[in-house]
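Removed from the display is one protein chain of the complex; every other protein chain stays in position.
Lettered A and B in written order, each chain numbered from 1.
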Amino acid sequence: MGVGRRAFVYLLTFWVILTLNFLLPRLLPGDPLAALLDPSSSDYVYDPEVRAALAAYYGLDRPLPEQYGRYLLGALTGDLGRSIRLNRPVAELVVGRLPWTLLLVGTALLFSSALALLTGTESAWRRGSWADRGLVSASILLANVPVYFVGMMLLLLFGARLRWLPLAGGRTPFARYPSALAAALDIGRHLILPALTLTLAMLGAKFLLVRNATVNILGEDFMLVARAKGLPEGRLKWGHALRNALLPFVAHLAAHAGMAVTGAVFIETLFSYPGMGRLIFESVTARDYPVIQGAFLVVSAVVLTANFLADLISLRLDPRLREGGAVG
Amino acid sequence: MRRLGGEVWFGLILLALCSAVAVLAPVLAPYDPRAFSGQPLERPSRAHPLGTNDVGQDILSELIYGARVSLTVALAAGAGTVLLGLLVGGMAGYAGGWLDQALMRLVDGMLSLPRLPLLILFATFLGSGLPQTIAVISFLFWPTTARVVRAQVQSVRQRGYVRMARQFGASHLYVFLRHILPAIGPLIAYGLVTSAGQAVAMEAGLAFLGLGDPLVQSWGLMMRFALNLPGLFLTDRWLWWLLPPALCITLLILALALIGIGLERNLNPRLARRWR
Partner (left out) sequence: MMLMVQDLRVTFLLDGKTGLRAVDGVSFDLAPGTSLGIVGETGAGKTTIARALLGLHPSGCVQGSIRLDGRELVGLSEEAWRAIRWRRIALVPQSVGTALDPVYRVGDQIAEPLRYHLGLSPAEAWGRSLELARRVGLEPRHLRAYPHQLSGGEKQRALLAMALSCAPDVLVLDEPTSGQDMLSRARLLDLLDALRREGGMGLLVISHDLAAVARLTERVAVLYAGQLVEVGPTAEVFQDPRHPYTWGLLHAYSDMSAARDLRGIRGAPPDPANPPPGCRFHPRCTQAIDRCRREEPPLRDIGGRWIACHLGGLQTLLRAEGLRKTFSVDGGEPEERVEAVREATLDIREGEVVALVGETGSGKTTLGQMLVGLLPPDGGRVVLEGRELTAARGKERRAMMSRIQLIPQDPFDAVSPRLTVAEMVREPLDIQGIGTPEEREAKVRQALRTVGLPASPDFLARRAHELSGGQLQRVVLARALVLEPKLIVADEPVSMLDPSEQARVINLLKEIQTERGLALLLISHDLALVRKIADRILVMHRGQIVEEGPGNRIVTRPEHEHTRMLLEAAPRLG
């Protein structure tokens, strides 16, 4: 599949998501949106200014096609509605929160990937050894324990018991930093626990993936030939085995991005980290529909973009996926 | 059936234990979990082995009854997921052609979405009753099963005996029931166990996020209330309030995962050698 076609498939998927996001609250029984404007309902929005904004955004008194058109137009121009709880545009909230999540997920993806690639290859290289068996068992455990459980344990251990690291938040509240370095350090300190949790949560599955893929690759004929060529061990392990294991690894990156988002929602909730997950959690508690929907759209867009990027990397890594057949 | 590994036995025993607790809950639990049987926030005592929660309900009783919720979700959502996956995957694999193409694109699309936010969106608008939760989980998790089932159905369909049966004039239904279903039987068991595990994790997660059924005292909800208590971690209260439900969920998920690994090994002997 060419790059263009892949991009098209992702755009199509995003359109389905947009539509789903539009239809879901409108078609479901109970009419949750109407309840916001209905004085007799428990969800009634008392603030008249917010109520007016909501009525304008959802436009429930207009015909459905017109609502859909306005909604699409709004989504594409960055108008995601207004938060009931905070009385601020959803887009503004998202812009404030997204970097934190990207920082958290990015750090965790980076560390878990690097660690999984290194240990997975090493473990496969020494398959059957005690170290390998131990790592495999630990990874099976890690891959199946719920992320919030891991988070709680870490929180208890490092935050509450040892008091080494801050318990909550993305940075020290109301702090004024003398320098950019101090700011970075403070943010880094707050990042450690959540990022560690997310890294651990993803490490198990990633390790197993790399390790099993590499074990398969080590049985390939070209590995035997590479050994017969008298290449140094490092070249065999990293240049040939790992290089080939990268292909299935990247192919699974997309699935891992989704996993990371799931993890982030729990972890941010647990650590009161000011990212998108925390935003979703707060909005769910307050039944702040526009924010939930907006956050969902943005997260979906980010994950789909990550999928697309992973596809592009696959294309670069595997010559067999590229265009062009025989040279003869 | 090949020899079962130690970890599979561990999983089966844990699952059996959990089921026993769920079935015998009325006998085992010292109190009605909803009754306000003590003062709020009591420490563990003879009367309340795990203390009481913030409204004075017995935590041990809550924990025991919580097993029922988790197992119900595991069974129902697991079955729902597998049923949907079987339906779609079986159809795609058996029919082939454009239908297969279309269904598989749908599967690909669904697999590339972030599941939890989608789940939250559905739960928000569908309401947070237990039946809704089960339905939503089933609806979001079937694609994985569908993909595996499709691959297997496709390979069975190519077999000589299936084509011969068609040659003898067998109906599609006959072929499906007589040849294809038995071939994917082990897959169904595997799919059931793995999706049950995911369902338990997701249900607890939703409850933890405040999207659980407030009327059903599940382990996830217990965690949420515990975490809602300001300064929970500053005392050792988490030890008997937060840790037990978290541990229970983790063990149940782990049990299902271990059984799944054992089943997978039976499905795929090549893999088994790799795990050793």
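Here is the rule we go by: a contact is a pair of C-beta atoms (placed from the backbone, for glycine too) under 8 Å apart; a residue touches a chain by one contact, two chains touch by 3 or more.
This is a predicted model, so every value here is computed, not measured.
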Next item on the list: List the shown chains that the missing chain touches in the full complex.
Entry: A
Item checked: Per the touch definition above, residue among A:Asn244, A:Thr269 or A:Ser300 touching the missing chain -> A:Asn244
Next item on the list: Quickly run down the residues of chain A that touch the omitted chain.
Entry: 220-222, 224-233, 235, 240, 243-244, 247, 317-320, 324-328
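The definition used in the following text is that only the chains that are shown with their structure count from here on.
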Item checked: Sites on chain A touched by chain B in the complex -> 9-10, 12-13, 16-17, 21, 24-25, 28, 30, 32, 127-128, 136, 140-141, 143-146, 148-149, 152, 155-156, 159-160, 167, 212, 215-216, 254-255, 257-258, 261-262, 265-266, 269-270, 280-281, 284-285, 287, 289, 292-293, 295-296, 299-300, 303-304, 307
Checklist line | chain A contact footprint on chain B (complex, rising order) | finding: 105, 108-109, 111-118, 120-122, 124-127, 197, 201, 204-205, 208-211, 223, 227, 233-234, 238, 242, 246-247, 249-250, 253-254, 257-258, 261, 271, 274-276
